[in-house]
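Note that this complex is displayed minus one protein chain, with the remaining chains in position.
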Amino acid sequence: MLQCQNLYKTFHPDNNPLNDKKALQGVNLTIHDGDFVAVIGGNGSGKTTLLNCIAGVHRPDKGSMILDGINLRDYKEHQRAKWIGRVFQDPMQGTIADISLFENLALAAKRGEKPSPFRWALSKKKKADFLALLKPLGLGLEDRLDAKIGSFSGGQRQSVTLLMATLAKPKLLLLDEHTAALDPKTARTVMELTQKIVTENHIPTLMITHNMKDAIKYGNRLIMMNAGKIIFEASGEEKQKLTVEDLVGKFAKAGDEDLPDAMILG
Amino acid sequence: MVGIRFFVLKEDTLMKHGKMSILVGTSLLLSSLALSGCGSSGKTIGTLKIGAFDALNNAEKGFVEGLKENGFEDGKNITIKSDNANGDGATNTAMAQSLASSCDLVLGISTTSATALKGAVDGIGGSIPVLFTAATDPVGSGLIASMDKPGGNVTGTSDLGPIEAEINLLKKFSNIDTVGFLYTSSESNSVVQLKIAQPLVEAAGWTFVTKPITAATEITSAVSSLSSDVDVLLIPTDNTIAENMANVKAGNEARTGHPLIVAGCDSGMIGGSVVAMGVDYYKLGIQTGVMAAKILNGTKPADIPAEYNTDAVLKINKTWATSLNITIPEAVLNTAGAEII
Partner (left out) sequence: MSFELLNFFFSPLSNGLIFVLLALGVFIAFRVLDIADLSVEGLFPFLTVLTCYLIRLGWNPLLALLLCFVLGAVSGALNAALSLYLKIPPLLSGIIMMSVDLSFALVFIYYNGGSPTLLGNYPTLFNWLSTLFRLAGLSTFWAVILSKLIVVGAIVALIMVFLYFFFGTELGLAIRASGKNKQMARANGISVKAMTMIGLALSSALVALAASLYAQANLGGTAQDGQGMIVIGLSIIFLGEAILPHHTFKTHLLAIFGGSFIYWYIIQLLIKLMDYIPGGSNYLTLWKAILLTLVLAVPYLILQIKKQRAHKKEEESDAPMPESL
């Protein structure tokens, strides 16, 4: 369970207070085990900052983040990686292109443990384990364990990153618009895969998406952010019944009329 | 798609093998040339300098002249191979090994080149004569056992400046309390001269102050910023400073009211010195060429004592001294052989 209370974060790009960016202005969010939360909001609403604060990329100015009793503030970004899996928007970011799929997976499998100079990174046993993991996905990845990730398509890379993020049984999964850079068909595949992995492994998930249809369709909860605050929440049946028009309307009410077309058209 | 990919891959391998065969082929060709093309006219003499510094270039020219004066001319009865390591240590070694294995006599212009040549000759178990010039401390660097009895197959000329003579000359000036020593800290030969100068200066009852620089760009400010207590600026045979005497001049002229009596140990430094006594690298080269001629005529290197610059020149820049309001004592101006400009 993740409990975020009273999160505040302001960015100061220079000495001019007029340029300060108040990214988070008092965010309270609790994610229970089994939750799959979709987060939507316009540019600058604070959703990415929220994710980054939880991940440890930024330090919030105020507020607390407790994950299963662990005070995240006490840990650096790479230390939090033990409990938190992430998938980024850029397919290039989550994997290393120059090394093989096998090596990428090996890195992810050891997430959270200190890398040892006395153990091999790759082994026959690991290969067998990964093959067993990749086969049921039906993506053909099991045949390409030794291929360099650079030769994979964007959709394949995001699938791999997703797998890697969930390999070491994280307590929390953070998805930052992870299908935004993919074509609709591939995005669909990755979203289905996401759904599958999240439900099968019961991983609490926070997913930022720009696609309102996806936000309604996937997950059991939806939150909408604007100007650093959560302005609307829906869950369960209420969430399923929402339509894109409903959401657009809520945005307008909050004064955020300038939504990017991609969000509305989904 | 797959077909073209395969084609390109094959080209890749071809290209890689192609590169290898170009290299192998050329080296075989050249080495056969090497075998055939050497020793066409009489003995082969190889010269190696660490870099193209004025001093070293002059020594090289003098060497060729010294040989010529004694009947040995390049292209006529000897072949001279001259190599320049371009300041690169590893190239210096490679060139030394190449010369040591293909010549009858070698000359190292600078301690580094001479060391490499001696090492290379020893390395092939050879005993060809190794000459050195422009090496400031041949005994300390292990090239020879002593100046009088070099021992072995090495001899040559040292460019150690006449520091003692220069200090004796400076004693004739009045009101000297502190002597500053300007040198490039990365130049080994300058460090050697520092160690020689310090006790001599202190024995004369003066204070010794060192002013190291790391690059030519620092010279002007180093000279101008020396404390006003300093009276004399002593400069060893330092490659970097020798090539930038204009900066020394500028730095000294910027010291309104406290000009330094600049004393250079390389007569070529007169452009920025009040007195410059010492090594004329061209003449040093000639001395070395004379030695080489002796060796080619049958004398063993072990029987030829190593030499310092015999024609130590004294130049006095009276014009500049006057413009700086420095009075040069008559005793100095009357030194035999002094060249006053």
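A and B label the chains in the order they appear, each numbered from 1.
In the analysis below, a residue touches a chain if its C-beta (ideal position, glycine included) is under 8 Å from a C-beta of that chain, and two chains touch if they have at least 3 such contacts.
Predicted model, so just to flag it, every value in this text is computed and none were measured.
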Touch criterion as defined above, residue of B:G42, B:G119 or B:G271 at the omitted chain: B:G119
Among B:K149, B:K195 or B:K300, the residue in touch with the chain that has been omitted: B:K195
Sole residue of B:G142, B:P199, B:P305 or B:P329 that reaches the chain not shown, by the stated touch rule: B:G142
Residue touching the undisplayed chain, where the options are A:F88, A:Y218, A:F232 or A:F251: A:F88
Contact partner of the left-out chain, one of B:M95, B:V179 or B:V232: B:M95
Touch residues of chain B, complete complex, unshown partner: 4, 7-8, 11-12, 15-16, 18-20, 22-23, 26-27, 30-31, 33-35, 37-38, 50, 52, 81-91, 93-95, 97-98, 100-102, 111-112, 115-116, 118-119, 122-126, 136-137, 140-143, 185-189, 191-192, 194-195
Interface with the undisplayed chain - residues on chain A: 55, 76-79, 81-82, 85-86, 88, 93-99, 103, 106-108, 110-113, 115-122, 164-165
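Please note the rule applied: only the chains that are shown with their structure count from here on.
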Mean-CA-position distance for chain B and chain A (Å): 67
